[in-house]
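Starting off with a structure, shown below.
A single protein chain has been removed from this complex, and every other one stays in its place.
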Amino acid sequence: MKNFFDKLLKLDRRILFLLVVFVIVFPIFKPLKLPGIKITDAVKGVYNTIESLPENSVILVSFDFDPASKPELYPMAVAVLRHAFKKNLKVIGMTLWATGPGIADEIITMTAREYKKEYGKDYLYFGYQVGGYAVITGMGTDIYKIFSKDAKKGSPLETFPVMQGIKSLKNFAYVIDFGAGDPGIDTWIAYGADKFGFKLGAGCTAVNEAPTRPYLQTKQLTGLIPAMKGASEYEILIKAPDKASAGMDAIGLGHFLILFLVILANVVLIVQKYLLT
Amino acid sequence: MDFTAILGAWIAVGLTLFILSFLYRDNPLFKIAENLYIGIAIGYIFSITIYNVWIPKIYQPVSNRVFTSLSNWVPWVSKFVTPAGDAGSLTPLFPAIIGISLLTRIFPKISWISRYGFAFIVGYGAGLAIPATVATMFIAQIEGTIQPVFKLASGGAIDLSGPALWTSFSAILLCLGVIVTLFYFFFSLEHGKISKKVTKIGIYFLMVYFGAAFGTTVMGRFALLYGRFFDLYTYRTSGYYHATPILILLVLIFFFVYFGKSRKTSP
Partner (left out) sequence: MNLNAAAEILFLDEFSAADMPYDAGEEALLKWKTSPLDSAQATYQVFASTMQTGGWIKVDEFSADKKFASDIKLPFWAWKARKDLHAVAIPLETHFGKLEKNKEYFFKIISIKGRQKFESEIVSTQVKRNWFNFARLNNLVFVLVIFGIFIWTVSHAKRKGLFIRRIAGLDAIDEAIGRATEMGRPIYYITGIGSMSSISTIASTFILGEVAGKVAQYDSYVKVPHYNPIVMTVCKEVVRQAYLQAGRPDSYREDMNFFVSSDQFSYAASVDGMITREKPAACFLIGHFMAESLLLAEVGATVGAIQIAGTDSEHQLPFFFTTCDYTLIGEELYAAGAYLSKEPMLLSTLRLQDYGKFFVIVAVVIGIALMTLSVQYKWDLTDKILENIFKTY
């Protein structure tokens, strides 16, 4: 018996890796549609703000992440943009990450095409600008000094109808940051929203959820979409289940596996420590 | 489907499998992927910096200014070069010189020049960061913590309904958590009997936070893994010429050959 427990504790970790692969791959082949996703107030914060904006309001979306965080932030960005385009809001995209432009462009172009939006009139893509907090501070007083041209056509920003009435960050009805690190949500709050006073919402990776939540309570953020779970809630809110909702099966099963392993390891340790000695 | 999409899928699948192969054991495929990752990231950032920063923010305005002035003095210059866009400006030279001064660190004899660059960066950074940090991380967080511990119902008496009690409980817990956690990190006082107990509660609050952070990290990692596997699943189809199954097979063959050989040679 003791031998068995010893072996269990020293289990080759590659077996655990295989178990993890199994619980994640299985739902991809056979979606389980696990129940129990509850819409949280944090996610509703972003949804309600967008819902409350009048038609043709201009919102700014900053995609501050790279392909490494794509599975977590891409689905929520797509869901939020779909919501915005459906509500006939005008969307302007940008990124503070050098490795972000590809993904940012893909998301904004794809969702705009779905709703047959016209570039320059209904949406615009600023592209990447180096400098992190300096970019935000600059945009707080004059956007044209930071981004003189758009990233897709290379034309001066003034020439696009969507830029009418937009001079600084204050002129946006809502700013949303999808941030995976630095520069990201912290930067947008400290150097943007707190300084220039505009409404800010955010989407973060799971790792950053715990440190970002205090900003919700202090109302420095109007809402927060945390990782894939938040994204799946948003997909439910806009009634368009997609990648995140599908991924929640895998994450749910994964969590069950981890919980089981944590409990098992602790039980084995306790048995070994108190009953077998 | 166009060729670039298919090629992209093959590269993505290949590199994903190479990296995942580390889970079995360190091997040359993993090393190839790892080095490629670092190299490509540096190259990509370099090119972005050149095309998004250096050319539009420094080269264009400065060269436009220089050409416009030149063609004012020497009219025939404009026959050969026509500056694109506006008249430009020489101001970007100032930050550019400060930036370039940092590179003098490579040459020990003139490395003192870099100090001026650093002085500027540190001064500018601190000037921007200190007020922002004090406002966002300090003042605003105090405001967020200060909440009344109870609310009044419409009649004027203390509201004892379920949600109101829950809000009160949250407010008290938050306040308690902030105080005991801060107390844990108080280093100016020797800890007596009571304060030791307070710090112990502080530790429990910290542990709850770390537990939450740990949990969300696990969730994040699962999401990332799911994302990779979902891509592998997408690229398995005939549209991508069965990239996933073919490459899995090739990696497995490599493993058999490589580790089979090393097992034979090792004593």
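The chains carry the letters A and B, assigned in the order they are written, with residues numbered from 1 in each.
Note that a residue touches a chain if its C-beta (ideal position, glycine included) is under 8 Å from a C-beta of that chain, and two chains touch if they have at least 3 such contacts.
These numbers were taken from a predicted model, which means no experiment stands behind them.
From the options B:P28, B:G43, B:G123 or B:G211, the residue with contact to the chain not on display is B:G211. Considering B:N52, B:T68, B:T104 or B:T145, the position touching the chain not shown turns out to be B:T145 (whole complex).
Residues 26, 34, 38, 130-131, 134-136, 138-140, 142-143, 145-152, 171, 175, 178-179, 182-183, 185-191, 206-207, 210-211, 213-214, 217 are the ones on chain B that touch the missing chain. One chain of the complex is left out; on chain A, the residues touching it are 141, 165, 167-168, 170-171, 194-195, 197, 207, 211.
Going forward, only the chains that are shown with their structure count from here on.
Chain contact summary for the complex, chain A toward chain B: residues 14, 17, 20-21, 24-25, 28-29, 68-72, 98-99, 101, 127-130, 133-134, 137, 148-149, 186, 189-191, 194-195, 205-207, 209-211, 214, 217-220, 226-229, 243, 246-247, 250-251, 254-255, 258.
Residues 23-24, 41, 44-45, 48-49, 52-53, 56, 128-129, 132-133, 135-137, 140-141, 143-144, 174, 209, 212-213, 216-220, 222-230, 233 of chain B touch chain A in their complex.
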